[in-house]
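Just below is one structure, and these are the notes that go with it.
The complex is shown incomplete by one protein chain, all other protein chains being positioned as in the whole.
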Amino acid sequence: MSGHTYLGMPAFPERSAAAVQDAQLRHNLRHATRTIRGKRAAVIDELPDWPGAREAAKEIKDRTLRHLDRYLVQLEEAVTAAGGTVHWAADAAEANRIVVGLVEATGERSVVKVKSMATQEIGLNEALESAGITAYETDLAELIVQLGEDTPSHILVPAIHRNRAEIREIFQRAMADWGRPAPGDLTDDPRALAEAARLHLRERFMSTRVAVSGANFMVAETGTLVVLESEGNGRMCLTLPETLISVVGIEKTIPTWEDLSVFLELLPRSSTGERMNPYTTTWTGVTPGDGPQTFHLVLLDNGRTDVLADQVGRQALRCIRCSACLNVCPVYQRTGGHAYGSVYPGPIGAILTPQLRGMQSELDASLPYASTLCGACYEVCPVAIDIPEVLVHLRARAVQESGHRAERLAMRAARWVLERPVRLTRAQNAAGRFRRLIPKRLPGPLGGWTDTRDLPPVPRESFRAWWRRTEKGDS
Amino acid sequence: MGEGALELLAERIRDYRAQVRLVRAEEIPNAVAKALRARNARRIVVPPGFPAEWLASGECEWLSDEGPLTPAELDRVDGVITSCVVAIAETGTLVLDGGTGQGRRALTLIPDYHLCVVPVGRVVRTVAEAMPLLDPIRPLTWISGPSATSDIELDRVEGVHGPRTLEVIVVG
Partner (left out) sequence: MRRNVRVALFVTCVNDTIFPDTGKAVVRLLRRLGHEVDFPEGQTCCGQMHVNTGYPEAATALMRRFTQVFGGYEAVVAPSASCVATVREQYPRLAAAAGDPALAEEVTRVAGKVYDLSELLVDVLGTTDVGAYYPHTVTYHPTCHSLRGLHLGDRPLRLLRQVRGLRLVELPEAAECCGFGGTFAVKNPAVSTAMGIDKVTNVISTGAEVLCAADNSCLTHLGGTLSRLRAGVRTVHLAEILASVESGAA
């Protein structure tokens, strides 16, 4: 995973502490996540058998991941037979090299892009820019991020941290630098903002000859790629240009066409809270007389096969990027996505990023701890990723792989005390005796508690001591 | 297809803020004419194979795609009329596969108005029922309402890059 923009970033606690101070950010996030939660719940409740659908989706993904090598070969054969070209990229650098080469071969200096997590993950826009190629983001939220020289903070709605007034301001300030300026009388009505985006991008869609996309699913059996979207910018990119380059993580594979159905039921409902998203495009290779006549598929590994090797952690690869876990997460709701220092924020990011990037940096090692383990994410996940289970699993790896020296000593001491009741009794007696000496503000890391919260009084007598005294006559 | 699938389809499409008319087969030409007249839409793209008998209105100029039409030309028409290969009642979805009466994908993308006639016998209840009826080798477009976005404060607004108005005539 491309870490270059995130190297040397402070860890989650520091980043999130700054974020919770931002009242505007917290307001925007609260408003947006509350809106979507209610809509999701309503359309999920409509499903006749949500637990069954969830189990089926999980089972399909697990089966695919178990035999991924086989399905990828099948996929490659089917795409090739349908007139596409398949490229394999082991890491971000290789994927970027391939895409830059493909664009350069067309002689074009610009591409239009459909929102794609995979290309963000590998830093494709930056790689294209270095080669003198301009990438135009066409998804509304991506456009807001690009125009605002910002970074995405949500999987589905990368500009969730911006409210309508801020979006209007960004459009007025920056649209002219990228093409058609914003209308002079632009208001902050979402309809007007959507209209401004329509006008700004219209000419771009009509004239750009190369598009770059990701994909939500790839059907191994048929070689079919699937993109779900809302605005029609995806259809524009997937239909009008002459060349289409799709960069897709290998875990997006599903075995058969029929398998697609359960995901089409679950993804829009979990994601935007709609029964179905406005537009879904599926294509298999190239079709004469309809759409791009040159199609390249870049299959991206970038750490995914390493994740597959971890029996507990691999379930993160089931993720279909719906972002329901972000929308219900109480931590995400207060910190926003930037605190996670990755294109994958929120609960899924907290288990995906450390697995894809490793836990060498302080930031990545802090991500498995960026959760209260409240379980709300697992409850809404349409592919039943037990995120708390993976978080706990990764915490054990973080302890093994990185520092935590002081904490390790404290944990060892706690274990020593708790291993023998007699030691616990002694510790309790000491606490009872010295309870009046415990300061109101604790030193060191425990000050994190007492800065904002009072401590409960330590009782004179533990339960254990009371039991002995009253049940056994000890004193 | 079960009891009430057409009504369910109509209700679910309306939820996306698209207009729906339920008509009998002999009412199609009238319904088409009425829809186009209401919008004052006169220059309409008609894909190859679309039944000519459904296009009664003399007020319209019917544009063929045999050229084919360029994106710029498509951007200047008043709308497009198509049929679909399958409609899914539960999700209010129309699926187009580029076959007879549907045309290539750009036809239903660039014009700002899409009028879709769902022929008799094309409605299924669930997504799962639709899958075996679709040929994945063909480029498919699943349409559920007009283009929309949830990108501003996660609240849905209709009308971005695709047709901002979708109108559906369901034949029963």
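In order of appearance the chains are A and B, and numbering begins at 1 in each one.
Note that in this section a residue touches a chain if its C-beta (ideal position, glycine included) is under 8 Å from a C-beta of that chain, and two chains touch if they have at least 3 such contacts.
Small disclaimer: the values here were computed from a predicted structure and weren't measured.
J.: Quick one: which shown chains sit in contact with the chain that's not drawn?
T.: A
J.: Out of A:Leu47, A:Ala131 or A:Ala431, which touches the unshown chain?
T.: Of all options in A:Leu47, A:Ala131 or A:Ala431, contact with the hidden chain holds for A:Ala431.
J.: Which residues does chain A use to touch the chain missing from this display?
T.: 12-13, 16-17, 20-21, 26, 330-331, 334-335, 366, 368-376, 378-379, 389, 392, 395-399, 404, 407-408, 411-412, 414-415, 418-421, 424, 427-428, 431, 445-446, 448-449, 451-456, 458-459, 461-464, 466-468, 471
Following the convention adopted for this analysis, only the chains that are shown with their structure count from here on.
J.: What's the distance between the Cα centroids of chain A and chain B, rounded to whole Å?
T.: That pair's centroid distance is 34 Å.
J.: Can you list the residues on chain B that touch chain A in the complex?
T.: For chain B paired with chain A, touching residues are 12, 15-16, 68, 71-72, 75, 88, 90-93, 98, 104-106, 109, 127-128, 130-132, 134, 136-157, 159-163.
J.: Going by the contact rule at the top, pick out the chain A residues touching chain B in the complex.
T.: Touching chain B from chain A are residues 28, 31-33, 35-36, 82, 138-141, 144, 156-157, 159-160, 163-164, 167, 190-191, 193-195, 197-198, 201-202, 205-206, 219, 222, 224, 230-233, 235-236, 238-240, 257-258, 260-262, 264-265, 272, 274-284, 287, 289-291, 327.
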